[in-house]
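With one protein chain held back, the other chains of the complex are shown just where they sit.
Each chain carries a letter (A, B and C) given by its place in the written order, and its residues are counted from 1.
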Amino acid sequence: MLQLNRDTLVEAFTLMKTIRDFEDRVHTEFATGAIPGFVHLYAGEEASAVGVCLNLNDSDYIASTHRGHGHCIAKGCDVDGMMKEIYGRRDGLCGGKGGSMHIADLAKGMMGANGIVGGGPPLVCGAALSAKTLGTGGVAVAFVGDGGSNQGTTLESYNLAKVWNLPVIFVVEDNGYAETTASAWAVGGSQTKRAEAFGMPGREVDGHDFFDVYEAAQEAVERARAGDGPSLLHVRLGRHYGHFEGDAMAYRAEGEVEALRRDKDCLKAFRTRVTETGLLEPEQLDQIEREVGARIDAAVAGAIGAAAPAAEDLLTDVYASY
Amino acid sequence: MLQLNRDTLVEAFTLMKTIRDFEDRVHTEFATGAIPGFVHLYAGEEASAVGVCLNLNDSDYIASTHRGHGHCIAKGCDVDGMMKEIYGRRDGLCGGKGGSMHIADLAKGMMGANGIVGGGPPLVCGAALSAKTLGTGGVAVAFVGDGGSNQGTTLESYNLAKVWNLPVIFVVEDNGYAETTASAWAVGGSQTKRAEAFGMPGREVDGHDFFDVYEAAQEAVERARAGDGPSLLHVRLGRHYGHFEGDAMAYRAEGEVEALRRDKDCLKAFRTRVTETGLLEPEQLDQIEREVGARIDAAVAGAIGAAAPAAEDLLTDVYASY
Amino acid sequence: MSKKSYRQAINEALAQEMRRDPTVIVMGEDNVGGMGAPGEDDAWGGVLGVTKGLMPEFGRARVLDTPITESAFIGAAAGAAATGLRPVAELMFVDFMGVCFDQIYNQAGKFRYMFGGQGTTPLVIRTMYGAGFRAASQHSQCLYPVFTHIPGLKVVIPSSPYEAKGLMIQSIRDDDPVIFFEHKVMYDDEEEVPDEPYTIPFGEANLTREGGDVTVVAIGRMVQFANQVADKLEKDGIGCTVIDPRTTSPLDTDSILESVAETGRLVVVDEASPRCNMATDISALVSQEAFSALKAPIRMVTPPHTPVPFAPELEDLYIPGPDQIEAAVRAVAGYRA
Partner (left out) sequence: MSKKSYRQAINEALAQEMRRDPTVIVMGEDNVGGMGAPGEDDAWGGVLGVTKGLMPEFGRARVLDTPITESAFIGAAAGAAATGLRPVAELMFVDFMGVCFDQIYNQAGKFRYMFGGQGTTPLVIRTMYGAGFRAASQHSQCLYPVFTHIPGLKVVIPSSPYEAKGLMIQSIRDDDPVIFFEHKVMYDDEEEVPDEPYTIPFGEANLTREGGDVTVVAIGRMVQFANQVADKLEKDGIGCTVIDPRTTSPLDTDSILESVAETGRLVVVDEASPRCNMATDISALVSQEAFSALKAPIRMVTPPHTPVPFAPELEDLYIPGPDQIEAAVRAVAGYRA
């Protein structure tokens, strides 16, 4: 097992639990009709975002997907600002103009969720090029789904990152489905072989196991920081909710989600691991859970009570100057 | 050695020589200023087009690239019509509206040269889908350059052809350069590993050896016709001229082209092979060469003497009806 | 004849054409749904259910799900159209054109011209457009002006269920590449739609209201709003002719010019971004061809030159609505030189 200090473990648990509660609450709130638009929840996949992002610092960048809340939280975005954004409030992280699919916080190195499948990989090549050119020592991570792994923009980026020898990590989060379509059907060949076929290391990772993700990401990040170029992680995990809120999930097996929640929950696995090995006390974790719960309650209350954008906001922020 | 009958060998030599003479003449004629626009010559790569296309029939389709003359001739396009097209004449294969980069002959299964690098691979997936859906027994071939092998459209097509189990053959013609950029630099990983990473067989082929190409293509075509899906050939070869006419080739090594012409000429190799093994007589080949030369002379003379399109042609053929 | 939704009308058109012609196939992401998955087959029938039921009737060989790979499968549809099939491919949101536009405008749209009149490309691309779904700036665009700009493409924008069915059948039978725009907030709109197949020809506008004072040309969903305004203003004594061009390429310029010749006053309503859009296209046409008939400035009603915002309050401000149309009509009706 990795030698992680207690602070890191506490941070990991706090972040994972924050994502879980955030998503569970968005799920409930969405059902009330209070949240507009498309919302794609990350619940069940927390170990991936957190296992990767705990290896990063503020000079590192990530680009996310339509399923971006978890990545945002793991990269340090403010949950109050995020919740307000999802509600379309003026004080949201993007002034209410972006919504769930476009949350970004450039100051935290979060280059944006993305409504375009495969939109992020080219962008992180650019962030990595900036890091390399400016000598910041930073790395850049593209999260992409199993579905997004078939998009030409993603595949091109593998090659560009290799050819330019960029400090990039491609994290393919394979939750088994792209909308309703099984990755087992839609992904010809294999993710790790694809990585190798473009000349970079590829590694399969158990996305329900924070420690496995953390360690694999650490290796990839170190490699990138050392100037040894890109690599790819194929993270297998499962989503607790539908593709988006409102999806009846008819395409999933009966009992599939229940089994996932029961047997593959990254939070449960983490708790077992750290308490059994005596690294953290159960009470400590309970305490974190209570704090996180309160924080999310506050975020929702804050979002509900917050003001909508003003009419004049419609016309601002199109250009820096025009 | 493959068991090819004499007729096929005669056809192979005739086609390869036709391409060579066609291109050598276009090179000379271009220098006179008579030919407008961009022209990319295929000389030196003949064994690839011919080795592949001799495995095809009229119900099979190919899609080509900007360097399309060789593929057109190998797939049976009329050389007079081609030459006229390159000169922009009304009787050209495309009425003078397409030019060198857009020669097509749908009746011959030639879906077009293409001015867009990576334009063809998606299209052949469609031709293969037609063949499969309509039960024609046909297959479809995408020719793509080493440079085009990095384009997302190409990479996506590998996956789609695999996932849909289409009768497609991807022929990556690696002439070492994309414009001036070496494939050794621009292609991360390897072509054959890429094929395998998408779940299809990939095979390296000596593109200066007609027999090697023919045999590899035969295997791939048989596989496709049998319903066993796509495969990829990585054909290594060299081009005798610049990227396009007018290219001074400063990026190539001194003596590189000379060595290619001297040691790697597919026509010379073919002649040696078939005459040494007694399959064809030198005189037969000489005779073919004379005939081909006359044919190309006639094509050029015909093109020079042919009429330009008429003014009203500008507005026709935009739509089938409007 | 029975009440059908816009969604049902399109679905019925697809099903009837697939029955009539075995070369018609349908493809797109999750157009069936559940491909390779353990649960139900036909699990989605498209993200908003438009293709539901086609696979059970026609099988997976004619209703194909695809990986997320728009260049490859839209290009495949183009290639299939050039080689014997009549594919109806779904580009889920028109906003996604940016990852596959080449196959549409440089390939499918130019085949016939580049190849000197060889062959046909009977390709239909179905795609969702428009704001109002709180789907934010990458899922709410119109973008039909971009397709209208391209020679070789036809652009169809049905404004109601009846229009949708007839125009879809025409699109499938048409021998050129057609981009068929479905407004995502209209899928549940209902009206009487014939049960049997019928076609609506391209390039023939529909006059949904007739009046002598002002010509209002409206595109897609905007036709509804224009009709509302026309009905309201009729009571105030302002007669509007509302023209739904149905197709922006080809465009029925005659109907527009004839109407303006009568009314002398024009309002164009376009949900697309305001620069180089259909409002400018039609305004320019009229200012060149019917100048002498014009009695008032042309007024364009469009959203502002901004991406589509997420917050409902902003999005509602963004979308051109009946109030703005009414104001524009009143302004041109009341204009005296």
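Simple rule for what comes next: contacts are C-beta pairs under 8 Å (C-beta built on N, C-alpha and C of every residue); 3 or more make two chains touch, one makes a residue touch a chain.
Model, not experiment: these values are computed from the prediction.
K.L.:
Considering all chains of the complex, which shown ones does the missing chain contact?
P.N.:
Hidden chain contacts in the full assembly come out as A, B, C.
K.L.:
Return the single residue from A:Leu4, A:Ile19, A:Val50 or A:Ala127 that touches the missing chain.
P.N.:
A:Ala127
K.L.:
Determine which one of C:Gly79, C:Pro122, C:Gly152 or C:Pro312 touches the chain that has been left out.
P.N.:
Selected residue, touching the omitted chain: C:Gly152.
K.L.:
Of C:Pro197, C:Gly212 or C:Pro297, which sits in contact with the chain we cannot see?
P.N.:
Within the whole complex, the residue contacting the unshown chain is C:Pro297.
K.L.:
Looking at the full complex, which residue from B:Gly118, B:Gly138, B:Gly207 or B:Gly229 touches the chain that isn't shown here?
P.N.:
B:Gly118
K.L.:
Tell me which of C:Gln16, C:Ser249 or C:Thr263 is the one touching the absent chain.
P.N.:
Of the candidates C:Gln16, C:Ser249 or C:Thr263, C:Ser249 is in touch with the missing chain.
K.L.:
Return the single residue from C:Met114, C:Ile169 or C:Ile256 that touches the missing chain.
P.N.:
Looking across C:Met114, C:Ile169 or C:Ile256, the contact with the absent chain belongs to C:Met114.
K.L.:
In the full complex, which bits of chain C touch the chain not displayed? Write them out.
P.N.:
71, 95-106, 109-110, 113-114, 136-138, 145-146, 148-152, 248-249, 251, 272-273, 275-281, 283-289, 291-292, 294, 296-300, 305-307, 309, 337
K.L.:
Identify the residues of chain B touching the omitted chain, counting contacts across the whole complex.
P.N.:
With respect to the unshown chain, the touching residues of chain B are 36-38, 88-90, 94, 96-99, 101-102, 114-118, 147-148, 150-153, 177-187, 249-254, 256, 308-309, 311, 313-315, 318.
K.L.:
Which parts of chain A are in contact with the chain that was left out?
P.N.:
Within chain A, the residues touching the omitted chain are 61, 63, 92-98, 102, 104-107, 111-112, 114-116, 119, 121-127, 129-131, 133-134, 136, 140, 152-153, 156-157, 159-160, 163-164, 316-322.
Going forward, only the chains that are shown with their structure count from here on.
K.L.:
Just give me the whole-number Å value for how far the CA centre of chain A lies from that of chain B.
P.N.:
45
K.L.:
Centroid of chain B to centroid of chain C, CA atoms only: how many Å?
P.N.:
40
K.L.:
Where does chain A touch two or more other chains at once, residue-wise?
P.N.:
150-153, 185-187
K.L.:
When you check chain C against every other chain, which residues touch at least two of them?
P.N.:
67, 69, 71-72
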